Structures are given as C-alpha cells and as structure tokens.
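All protein chains but one are shown in place.
Letters A, B, C and D name the chains as they come in the text, with residue numbers starting at 1 for each one.
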Amino acid sequence: MRRNMRRSARKAGLPPGSLVHTGEPSGEATCLRLVTYDDEHCTKRTIRHLPDLDKINRGEPVAWLSVVGVQDPAVLDRVGTVFGLHPLVLEDIMNIAERPKVEDFGDYIFVLLKLPGYDDEQDEITSDQVCLVLGPTWVVSFQEHEETAIESIRERIQAGTGRFRQMGADYLAYALIDMLVDQYFVVLEQIEDDTERYEDLVVEDPSPEVLQDIHKLKNAMIALRKSVWPVRDVLGFLERGETPLVQEKTQVYLRDVYDHTIQIIDTIETFRDIQSGLIDIYLSSVSNRLNEVMKVLTIIATVFMPLSFLAGVYGMNFKTLPELGWRYGYAMFWGVVVLATVLMLRFFRRKQWI
Amino acid sequence: MRRNMRRSARKAGLPPGSLVHTGEPSGEATCLRLVTYDDEHCTKRTIRHLPDLDKINRGEPVAWLSVVGVQDPAVLDRVGTVFGLHPLVLEDIMNIAERPKVEDFGDYIFVLLKLPGYDDEQDEITSDQVCLVLGPTWVVSFQEHEETAIESIRERIQAGTGRFRQMGADYLAYALIDMLVDQYFVVLEQIEDDTERYEDLVVEDPSPEVLQDIHKLKNAMIALRKSVWPVRDVLGFLERGETPLVQEKTQVYLRDVYDHTIQIIDTIETFRDIQSGLIDIYLSSVSNRLNEVMKVLTIIATVFMPLSFLAGVYGMNFKTLPELGWRYGYAMFWGVVVLATVLMLRFFRRKQWI
Amino acid sequence: MRRNMRRSARKAGLPPGSLVHTGEPSGEATCLRLVTYDDEHCTKRTIRHLPDLDKINRGEPVAWLSVVGVQDPAVLDRVGTVFGLHPLVLEDIMNIAERPKVEDFGDYIFVLLKLPGYDDEQDEITSDQVCLVLGPTWVVSFQEHEETAIESIRERIQAGTGRFRQMGADYLAYALIDMLVDQYFVVLEQIEDDTERYEDLVVEDPSPEVLQDIHKLKNAMIALRKSVWPVRDVLGFLERGETPLVQEKTQVYLRDVYDHTIQIIDTIETFRDIQSGLIDIYLSSVSNRLNEVMKVLTIIATVFMPLSFLAGVYGMNFKTLPELGWRYGYAMFWGVVVLATVLMLRFFRRKQWI
Amino acid sequence: MRRNMRRSARKAGLPPGSLVHTGEPSGEATCLRLVTYDDEHCTKRTIRHLPDLDKINRGEPVAWLSVVGVQDPAVLDRVGTVFGLHPLVLEDIMNIAERPKVEDFGDYIFVLLKLPGYDDEQDEITSDQVCLVLGPTWVVSFQEHEETAIESIRERIQAGTGRFRQMGADYLAYALIDMLVDQYFVVLEQIEDDTERYEDLVVEDPSPEVLQDIHKLKNAMIALRKSVWPVRDVLGFLERGETPLVQEKTQVYLRDVYDHTIQIIDTIETFRDIQSGLIDIYLSSVSNRLNEVMKVLTIIATVFMPLSFLAGVYGMNFKTLPELGWRYGYAMFWGVVVLATVLMLRFFRRKQWI
Partner (left out) sequence: MRRNMRRSARKAGLPPGSLVHTGEPSGEATCLRLVTYDDEHCTKRTIRHLPDLDKINRGEPVAWLSVVGVQDPAVLDRVGTVFGLHPLVLEDIMNIAERPKVEDFGDYIFVLLKLPGYDDEQDEITSDQVCLVLGPTWVVSFQEHEETAIESIRERIQAGTGRFRQMGADYLAYALIDMLVDQYFVVLEQIEDDTERYEDLVVEDPSPEVLQDIHKLKNAMIALRKSVWPVRDVLGFLERGETPLVQEKTQVYLRDVYDHTIQIIDTIETFRDIQSGLIDIYLSSVSNRLNEVMKVLTIIATVFMPLSFLAGVYGMNFKTLPELGWRYGYAMFWGVVVLATVLMLRFFRRKQWI
C-alpha cells in the first residue's frame, strides 16, 4: 500500500497523460498472447513482432489478447492504437498504483483490478495490477507478471470446458474477474491462520513484538479492505447492466461475483474485530502479569518484614530485656515466627493471591 | 463464520458454475418430500425415485417440495431441470457459505437464508443454510439437515390450522421465512443468558480467561449481525411488492417479519454495547485488584520499616548509648512501637486504604 | 429492553398471526372508555359489555375509544371486528415487545409507540406500549395500564380547553403522540440528575461499583435511544402528509413533535458522550490512586532503607570498629539520620511527591 | 445544553400550543424597535404601546421590527396577529430550548437560530435564541437580550453603508444570519486558546482536575456541534432557493454563509480530535509518572537491601565468625559496600533508569 503511494509521488510534476511505468522494473520482456475462439474453433498464438498486432481480426467471435508486462510504452502505445484506447487508459495501465475502477468509454469498458497476495514473512498484502478492456467481441488483459490462474483460463477455453465457447467476450471478462476475486478468499484464509496463531500467544507471552505483529496483521486487513471496496463498485456497475457490452445472461454471473465481494468485505470486518479483540486481551495479559509480580512482592514483604522486625527486637542491646534470659526464649521466638507465617498465608489465601 | 470462509477458498480456481458441495459431508442421503394442498385437500408423500419428480403437477393450487440434504449434485440437477432453475441457483444452494440474499428471476424468486443456532460450548454461532424457490403456485425448499421447525409447518398445513389453506404459495414462503427469523430470537436469548453470567464474574474474578470468553461472545454477536443484516434486505425486497409472485395481502405479513429483523438487529447492537461495557468493567477490576495488592504492601512497609529502624538503632554497639542502660528502656521501646503503629493505622484510615 | 426480547422468543414456533399476550399478566381487567365530541357536545362513558361496542356510532364528528389492558384476546378481537382492523394489527397490540412503528392500511393508520419511564432503583428504562389507530373520524387507543397523562387529555377535551373541539380525530392522535414524546423529556431529566451525581463520585471514590452504575446508566441511554429512533420515523411519516387521514393544518403540529424527537435524540447523544467522559475520568482516578499509594511506599522505603542500613552497620560486631568508641558517636549517628531525612524530603518535594 | 433540556421537561403535560416562556425570567421589559427603509429614506423608532403595532405599514419597501425580550405572551400575541404568524411559531419563539430550524409557511419563513457564547469560568457554551420571520417586505426578529452585534446592523442600515438600502428584506435576513454565524468563529477562538493552555499541563501536571477540565472542553465542543449542525440545514434550505421570498441575487450570499457553517463544523471536528489526543497524552503522562516513582523505589531497594543483608551478617553473634577479628575487616566491609553500589548504579544506567 505504502509502496504504491510512493510511486504516485514520483509522477507529481510530470505533465498529465505521460506514459511512465511507476512499478519496479522487473527485467522481464513484455509478452503478448492471442486466443481467438467461437463455439467450434479455437486458435492460440504468441505475437512476437509488434506489426503483427495490426493483423488481429477483431471480427472473429471472441478474441482475447493477453499482455504480460506493462513496462514498455512502445508496446502499450501500439496496443492502444490497434484497439482505439484513450491515452489515459494506457497511463492507468502503466501506473500500477491505481485503485480498482471501471470506466465506460462507450465502445469499450476499462476495468482495473488487483490480484491480491499475502507475504507471510512481512505480514503484508501484495497486489499485482490486472487491467481488462472489454470490447464488443474482444478482451485485452494487461498484467504485471505471468499468473498461473490466468493461464488456467486459457487452457479451459482451449479444452472447451465451461461455458466459454457458447458465450461472448463479456463472459470471458467475467471469468477473469471471478478468478481475481477468488484470490481474496485464498489470502483471507492465510490471514486467518496467522490470526489464530496469535490467539494463545497474547495470553501466554504478551511481549511488545507480539503486539507489533498483530498490528501488522491489522494493517494488512486495512490494505485488503481498501483494495476490495472499489472492486465492489466495479462489479456493481457491471452487474446493473448499464452498458450494452455486458449481455443480460452474463449479468446474473456478475451478480454472483458481486455477492462474493460483499462476503469478502464481511469477512474482513470480522477479522478486524477479532484482531481488535486480540489487542484487548494482550493489554489485559500485560496487566495481569504485573498483578502477578506485585503479588509475589507483597507476599514476601508482608511475611518477612514483621519477622525481621521481631529478630531486630531481640538483637537489641537493652540491659533489661527479660525475654533474652528466658529458658525457652529462642524456641518461643521460632514459635511466633511460624504462627505469624501461617496466619499471613491464610490471609493471602482468603484474598485469592495464592 | 470462519469455517464458511474456508469453504469458499476451496472453490477458488474452479470454473464458475461448478456444482460443488462446500459443506462437510454429512453422510445422510438426500430426502425429498412433497406436500400439495388447496383449501379442501392436502396430500403428503416422500419421493424416492428421481424420475418421480417429473410427475409433479405444478398446476395444483400449492405444491411444496422440500429437499433435505444438498450434497448430491444429481438430485439438485434434476430438481433444477423440473422447476427450470438457473445453474447459478443450484450452485448457490450447494455452496453453503453464501450470504442471505434474494434474487428475482422473473418466473421465480430465489431466497437464501440461514437457520441460526448457538453452540454453548464454544460460544459460537452455527448456521444451517436454507434456500427457498418461490414460483407462482409452488415452493421448493432446500436445507442441509432435517429441522423440527420446518416439520412443524408441514404438520400445521396438514391439520389445516393457520391461514395456509386459504392463501397461496407466497404465504407458505412467508411462513418458512418467519420461522427462520424467529430462531434468531431463540439464539439471542441464549446469548443473553451467557452474557448475564459474566456480569458478576468480571468484578469478582477478572482472569484473562474471562476476558477471552467475553470476546468470544462478542465475536458471536458479530457473526450473528453479519448473518441477519442481509436478511433485512431480503425481506425489504419481498415486502416492497416488487414482484407479482408476492400478493398484496401477503406483503403485510412480510412487513411484520421485516419489523422483527429490525428488532433483532437492535437487540444485537444493545448486546454488543453491554459486552463492551463488560470489558471496560473487567479492565477496571484488574486495576482495582492491583491497587488492593499495592495498598497491602504499602501498609506493611510503612508500619514495619520505621520500627525495624528503631530496633536496629538499639541493636547498635555504641559504647555510649544511654537508652540501653535505662531501667524502662525496653518498655519505652515497645511504647514507641505501639504509638507509631496506631498513628500509622489512623493515617491509612484517613486515606481510606483500610 | 432485554425483558422485551425474551417475550419475542416465547412466541417463536407459534403460527404467525396468533393472538398471544407477551407481557406479564397484570391481573387488571380490560377497561373500555368512549369519548365522543364535536365543537358543541361531548359525551363520555365506560363500555362494560362487549356487545355495546357494536353500537358505537362512528359517524359522530370525533369518537375516541380508549382500551386499557391488552391481555384479553376476546376484547381485542371484538374491537378489531368493529373497527375493521387487520389481524396483524391486533397481534402487534398484544405483543408488547414491538418497536415503535407506523403502518398505513388506507382506511386507517396504525401507530405503535412507547410511554417511557425510568426505574431509579435499577437504573433501567421501563416502557409501556401504547397503540393508536387513527380512522377518518375516530381514534382507538390501546395501552397496558391506566396512565394519568392520557386521562388528562380526556379531561381537557371534556372541559373544552385547547383546540380539540375545533379539530378532527387527527388532532386527537397528535395530542396523544405529543404527550408520549413529552415523557421522554421527563425521563431524560431524571437520568441527568443521576449522571450529575456520579460526576464527583468518579474522582472521590472510584470503586468498581461506581463504574458498574455508570454502565447501567449508559445502557439505559442505549435503550432509550433505541426506543426513540423509530418514533422519529413514525412522526416523519405522519408529518410528510402522505396520508389523507392527517389534514394539512395538523401536519404543522406534527412537525413540531418531530422537532422534539430530534431534540431528544440530540440530548441522548450528549448524555452518552458525558457518560463516556465519566468512565475516562473514573479510570484515570484509579490510576492516580495507585500513584498515590506508590508514592507513599517509595517515600517510606527511600527514607528508612538507608537509615536501617546505617543502624545495621553500627550493630556489626567487628572488633575494630572505631566509631563505636567515639565519645559523640551515638549523637553523630542521629545527626546523620536527621540530615539524610531532611535531604530526602527535599528531594521528594522537588519531585512534587509531597 | 442541559439547562435547555430541563426547560422542555417543564412543559411536559401542558396542552400543545400553550404560550409558556421556558427561560429564566430576566426582569427586563420587552422592547420593540422598528426600522423602515428604502434606497432613499430610513426611519427608526421605538414602539411603546402595543396598539401602535397595528399602524405599521408593511407596504413600505423594507420594515424591520426587532423584538427584544420574549417573556411577555401579550406582546408576542399582538405581534403574531399583526404579521399573521401561526400559534406554533409564537410558541417556538417563547420556548428557548428549541433547536435551530427553518419553516416555510408560504407567506413567510420562520428561522430559529442561536447566538453562541462561551462562559470561560465554567467552560460552557451559552446560547441565546434569536428568531427571524421573513415576509415579502418585512423582517421581524425576536431575541432574548439586547445584543451589540444586532444593534450594529441597525446602525449600518441607517448610515447607508453596505448593500442594505439597495436590496430587499431577504438581504436583511441574510445579514442577521451572517452575523450570528460569525459569532461561532469568536467562540471557537476562545476555545482554541483554552485548549492550547492544556497542551503543556497534561505532560507537566497530570492531575484528575486537568482531565475533568479537558472533558468539560470536550462537552462544550459537543454542545457547539449540536448547535451548529442544524444551522447548516437551515442555510442549505435558504440557499437552494426553494422559496420565492429569497431572491436569486441573495442566494449567492447565503451560499457563502453556508460555506462558513461547513468550515465551523470542520474546525469543531478538528478540535475534538485534538482534545481526544490531549486525553491520551494525559493518561500516558500518568503512567510515566508511576514508572518514575517505581524506578526510584526499585533503585533504592536494589542498592540497600543487599547492603543491609551484609551489615546483618556481620551483626551476627556466631562465636566462630572469622572476619570480625580481621584487622581490616571493617575497612573491607566498606570496600564491598562501595563496590556493590557502583556496580548497581552502572546496571541502572545501562537500563536507562538513571
């Protein structure tokens, strides 16, 4: 989350609409893959030369161009020209700090989403930006890195499983969005495991490090919530059928994904409440530990201070100290010591300190 | 709540629309019961063979097919075909982690609700999913387990009590929803009893375990609230009469259930406030205990430290220590001790420490 | 508030629309009083036999039937038949756990409100349910117990004071609602007195019992707010003039009551903030008390520990301990003791501990 | 704020629409001043006899009747008759506990506002009620006490400065409202000064009295916010131009005042956040003071307990205690004492306690 902000600051001062990649350079080359299919045929190929882009026949039933790697302005520019994308769309695709959003340009819809991940080491949410442009018969997807989940959709189309081959480009867009939203459940499950680990720790070993870790978890939940809230708006827009690019029979599927985002938001809220509870329990454990320590101190002091006083009394050098001469004086002293100790301990037991 | 989330993660990566049961396998076989009735007749039978489903006469005044057990895709698929249900509806029925919702498919309305329960041992909310599909003259209900409450509705229809026989399928749907919402009151009552049990405990025995238990209760309230909020939207939709499937004379009943959900939400908020108050009192009790301990320590130290010093003085070996030779030196020593103790105790009493 | 919830649970499982009284049996018999009036005449009588109900001439300018006691289903049923009330209205009247609400049945409006009270002993809000049914020329009011405030309205009508005799049934309904809303101010004043009592107590005697009492007050505010919020919606509905049963010249009066409910809600929020502040001050007082105790302990220990050490030194039995033989050794010892004590006390004064 | 509530309780039980003054009797007589002006002339006179009211020519370009003192029902009644005011308007004017509000009666608009003040002694917000009735060519203002700010507007009209003489009655109403809203800035500045005074105090002298004072400030902010929120709605109504009584060229001025109320609300929120921060810092200071005290105690105890033990050892009367006979035994004892003390102090320094 923070890293993202930094990138936006990097752009401050530049003229608007400049194509500047704001992520960290990955070194990987941009890779373009094209899949075209109708209910009978399906072809798949990799585009190696930019001029080949112009040959894409967008009249085919459904064409899916997948762009992996968004660091090369030249490639983006060419794709933008071929599909008639607005310069600001290209700018948003390169600026990987954008929030999820949907924009309706009439001829096409631009959808910007995040593929969430969870870095176990740092207790931090990672997120790769995935952009979709949905036209009447085509989808162009832009992603930072190669993702297995997206690859699996390509395989399913080729294999002809699912409803892909019977439906249009909007169903393909739906399938990609559905896959991205499902990743949130995976991340939530990891966070749940992490949270559970702290449930005992806050009672048994309430160190400041534990508190810092819980706060990291909480910050991760905040980042996740920030990332999923706009997704809800995106899906709300698509599901309401305000654009002719999404057919009615696809809307019911999008409504389903919409419900899932609501469920994700619900779960995130629940986790935040649980984590706040953990912090409460942590603070209470620290207080209880102090109580424990103080009880030990008080018991020791309460037992030994009067006894020490007594020993001090019989260590005095008064000439006329009668007990010193008694035959069983010393034995009586110990008798008093034992008696006093027993009474004290009883008192502590009644106070439930021991 | 958490368990539910896990199930959704299990589905991540699967193609959308796959019929996968996400609950734990129960081992029970799916059971289908059919009740058909009009104001004069009422028949009830159990359907044992799937092909019998096709023979259901949906033209009868009111037909209620109750499906208990949602683990068998074959059964669901057949029911879906007979009643013309959308694949996503069937998927939602099997995915028991869905949120309560209502969906209007024109020919029929799909209502997904929860039957809440309360696990006293774990202080956790349990919830079984119950789905209703309301058509013009029929209702199909899907539930995970056999439920007594639903059985009682069937008996009332048979016995002809209530208004069932004079009203249509929408009234039957209302009666089922009303029964589900009433269960929230039962759960709330159990939670109230649990909450009251802690009211004394937080003052008398504020251990971290008590705090953890209150937090469990609070988490249960969160889960309950999450579960009842969407029910309110479901009833709001039905009650507003936006669908011709719900007649006007049934709307007034649904408005009544709607009011009950509002009341449930109100009560949940009240409980949460009370539980937050309990945590405050708990923390304050812990602080007060510390104060108690410290007062004992301070009293002991304040009384015996000066006295020990005095005893130490007369234990010194100075050659020229006049008091040691005095006749009533030792008696005077004790006099000073008693006097000092009395003064100290008075001081503590004035400070209200004892 | 809680008691109410319990009553609703008692109804769970019953067929909807059953006339079951959910309050505690009061033992009082139901009492029906009829007042009819126009700008010239006013008659008042008590209806002792149910059949007399049928003779009520609802064509008179304004007729007010007041039903005290809602435990007898037979009476309610009869009243319902005479005035043509929906079964659910009767059910709501008997179920005294309902939230305030308004329902427009076209021919008549059903208004359910609460008469709030404050139980000083338990710091709890009590509330009696009062229902009004407003028809074109008549009002039927239902209440659990005889209330002085309602009686005073009857007297004013008879005496011809106020605007009753010049206005219609809607003005009568307004007067009843206004009277109920005014009771909230009375309750708020009592709570204010209670709150003020704790303002000094939290500083002077911060015991856990005080905290529990403040939390009870806070819970009472929550209950009160829950009870007054829906009243606002009720009045908003009536004041907007969405029903022909409320004339335009009465709307301006209802707007006035509406403003009062807003003012009540404002005051409740203010009280809650003040009570939260009290809890803060309470917790701070507890901490300060601990500081006080610890300062006493530290002062005592800091003064007497070095002195005791010194006395211990001169109690040692070293053969070669020169000071013991000095002529003014003992006097010097006391000199050192006094000097050390004075220095210590100065140190404490500089630290502002004494 | 509280005082106000009390006054409303005083009215509970009275028939609605009774003209009862709910403020404290001020003893001042009601005073009526009339200013009439157009772009050329301006007359100003005091009305001493009620019958003179009837002679007011409301056809003059702009007439402003200012009523100071709202305790005399006879005067209000007469003014109400002359200007055709609704009885509830008069009741609102006398009931000085009302919230700011605007009511459109068609022929005239009734605006009720507050003139805020700040009582430095009690840290409390005071507020005088000011009512305006805006007709097509006249304004009647009602206020509890003579106010300098209102007097200054009268002088400006007479002097012909500002735009008064070129504009209508609505501009006069605007000028009065603008003057009232500006007073909030004055009050906020006073509160800011008070808040700043506590910023050092919470660190240097965190006594419970300081906390109580901050809470009083916070309560004052709450009261102020309650008082300014409805003003925003009032101005929103006027500025939207929903009434023909406010001309379009005056709306732009009202929009300006509207912006000021938003700014006031913003500032109040900021102050509340700052005051909450002060409470946090206060609590932390108290904790730090405890730490300070405990460190002193621990240092003293840690240094002198082992030393006292050592002195105790050489005070023992064992026959065979070799060190006692050593020549430099006593010197060695002191050597050990000094060494131990130095080591202890180093340990504390490493722990950053001293």
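The rule is short, and it goes like this: a residue touches a chain if its C-beta (ideal position, glycine included) is under 8 Å from a C-beta of that chain, and two chains touch if they have at least 3 such contacts.
Fair warning: this is a prediction, and the values are worked out from it, not measured in the lab.
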item	value
Listed residues D:Asp39, D:Asp205, D:Glu242 or D:Asp266, member touching the removed chain	D:Asp266
Contact with the hidden chain (one of D:Asp38, D:Glu209, D:Glu242 or D:Asp280)	D:Asp280
Residue of D:Leu32, D:Ala169 or D:Leu188 in touch with the missing chain, whole complex considered	D:Leu188
Contact set of chain D toward the excluded chain (per top definition)	149, 152, 156, 161-163, 174-175, 178-179, 182-183, 185-186, 188-189, 192, 203, 252-253, 255-256, 259-260, 262-263, 266-267, 269-270, 273-274, 277, 280-281, 283-285, 287-288, 290-291, 294-295, 297-298, 301-302, 305-306, 308-309, 312-313, 315-322, 351, 353
Touching residues on chain A - with respect to the absent chain	1-2, 5-6, 8-9, 11-13, 15-17, 86, 88, 91-92, 97-99, 101, 103, 105, 207-208, 211-212, 215, 218-219, 222-223, 226, 279, 282-283, 286-287, 289-290, 292-294, 296-297, 300-301, 304-305, 307-308, 311-312, 314-317, 321, 323-325, 327-330, 333
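One rule holds for everything that comes next: only the chains that are shown with their structure count from here on.
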item	value
If a chain touches chain C and chain D alike, it appears here	none
Residue numbers of chain B (touch at least two other chains)	283, 287, 290, 294, 297, 301, 305, 308, 312, 315-317, 321
Topology of the chain contact graph, where touching chains are joined (line, ring, star, complete, other)	line
Complete list of chain pairs which touch one another	A-B, B-C, C-D
